[in-house]
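The structure appears right after this line, and notes come after that.
Every protein chain of the complex appears in place save one, which is left out.
Note that the chains take the letters A and B in the order they are written out, and that residue 1 is the start of every chain.
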């Protein structure tokens, strides 16, 4: 499967496939608009070359690591660095372990992304496997050393027109300042992700809030000052091109709490830990404050609730976040977002993009809410459901209730830099396959199909994340 | 897309489509049996002509209004009358606003229903859009003024053989009495929907219960009198042809409470408000009382729980119910219906039809319960899930567990009068497409397919709502 089939992911039925091909031809070469990634901005600021395929494909993507570990590969074998100093494999050894277990990825989107990258980005025809591991390691490492494979050159070649990274407000934005100073400003922008200064159960919270005060020169010893700092820091982000914020609360609960209560929690947390329900109360209140700030400054508010983080506490302690198993759980958006939507659901400058990993909430809750509140947009299929089947089910669950115009466009959520084009390509193929079925069943005209394919591939994300009002 | 494709909604695969066509031919012209609608009976009693397409397509259907508002169209622009006297658009202006936003309905069943009506009911070939809005407004208004488009003539032409409206027990049934007196008796009948006199949190409850006492001349100042009035009023409905009741509780909970407790709640509510849990306790108890009444008088009990009504409180206050966002939430039918099914699940004269908007409950709870309790029937896909995809998922979730014979037949849930044939036609097409796949995969014989298509298109609803025992 090293040669990519031109019709991959298109419908099996010949009639549907012909329509899907036509639709796909109309969008395959559109620029890539990336409003939500986990790319490290310093890679671009410094235009730092990548060194080897292990770094590119394995180390950068904890879903790859997870799949290997779940079948008994030891973390050290694939290069994971434990906090207790266990010796880990070299990049080449870890790459071998990955290549030997390549069959484990059959059926997953990861497999299709990596095959896409090998063929289209790296232009190799060597199939991935235990026998070819060393040869591929050498071949790709050599390729990565050429100027054409420096991060900025790749971004250019990929046709990325806009790329937002994810950034904490209490840390400096050096990389983005450097990018802004050069000729890359406006195309690569930060996203305001304040979880670290909102979640009172994070051990580093007092330190983070102090740092937040320092980076924007505001006294954060009081709750009032903390709010000022957040507002001020949002302006810094906006100056660097940011158009969105990002929030990953455990539960989708947002509700005002009495100001006095919140001030007391804020104060108490500076010197000690709080109870779980107090942490939740503060987070829920802050989502309201942050929605208000977004309604004021126009930054799109992205919400992706419903994940139990670090389910595996021993792995988390040894190897840190992302390796500790983040597992979705059921959400109740109807009750959880009640107060937020009742307060800001019609605010004219406000856009709320809600993602969910609980597919049951799509047709039952999220689509009907979005089919009512003007401010609400339905986020793209997210995370490990950014798979062909997951995307298809998402479109099917949402479109009949909310139509095609209440989404927020595609976002690739990329961690692996060279996977960006593969992700957009997969989404475009899956969307065209879905639209082709509607056309084949005479539910949509072919011209309408082209319109919607362009909308989903690029225009809708631009409309939501780069609105004219900015 | 103004010309309707004869194969719309049938499978894309040529082999499956040929089978689906054959099945559909066998049911396309069957009479329409409509056991559950929200048609205003006075329209039929007075045979009052409709005036314009805004009234017919937009004002009558809050799903149309919702879709427009959710994309930023202001309520006044589409003719919504606010309680604070804001001036609203004229019918023609509102129709223009609708026509200019017609693309928002792509992918929704509403779009297919309206196209069906334009082509099949109104016989127009003018495509809907901003440029044609005025011409269409005039054309359809003129058509509606002809005698062939009076409500009764339309009903005749549509082939409607039975149509149940939804009626409150505390209000007079003048329209139905008039229909009964004429030659329409038996074909258009009321449905007993007592929510207004059951839900103790409705502000108008004390008044409604007083009115209930008046219309049936029973003293409702005591709980005993209230039960007598309900029983007596059910007899009035039955005399006018009613064969079913309808209930939309927030949660699917039914359980006996101590008589004394219920009597006290009933008494206290007459002079003041109750707590939320008291309201729920009363409602849950009343579902048991109403099930007992149904087991006694044979009226089919329809239950569609699981909706958070008027989620958007400001819109509700300004524009009233239906505009306030009714959003489904998750339900637990296993525990919620435990006591009701244990009491009446085998009662010989009792039929309980349960609908759910929580699709997750279909295969997991509703189908297994129906595959056990003789009294339980699975309601048709409901509400905004009465979409091609929603219906298909419903059939797939339910049929393998409960077979084809535990449903309650199709119901159109129509609000928009002229949409009735479009809804039945869509359901017949979707059902035939599903059955065609079973035939194509050699899971069902073609003759069996014809049998089941007829059952689902008409016979099953007749069997459930017009049983021989009546």
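Keep this in mind: contacts are C-beta pairs under 8 Å (C-beta built on N, C-alpha and C of every residue); 3 or more make two chains touch, one makes a residue touch a chain.
Quantities reported herein were computed from a predicted structural model and do not represent experimental measurements.
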Candidate in contact with the missing chain, chosen from B:161, B:177 or B:448: B:448
Hidden partner chain, touching residue among B:28, B:92, B:364 or B:415: B:364
Residue of B:106, B:176 or B:406 in touch with the missing chain, whole complex considered: B:406
Missing-chain contacts mapped onto subunit A: 1, 4-5, 7-14, 66-67, 69-72, 103-109, 112, 308, 311-314, 325-330, 357-360, 384-385, 387-390
Interface residues of subunit B (partner: the chain not displayed): 11, 13, 15-16, 330, 332, 334-335, 338, 341-342, 345-346, 360, 363-365, 368-374, 376, 396-397, 399-406, 437-438, 440-445, 448, 451-452
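The rule is short, and it goes like this: only the chains that are shown with their structure count from here on.
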Averaged-CA centre spacing for the pair subunit B and subunit A, given as whole angstrom: 40
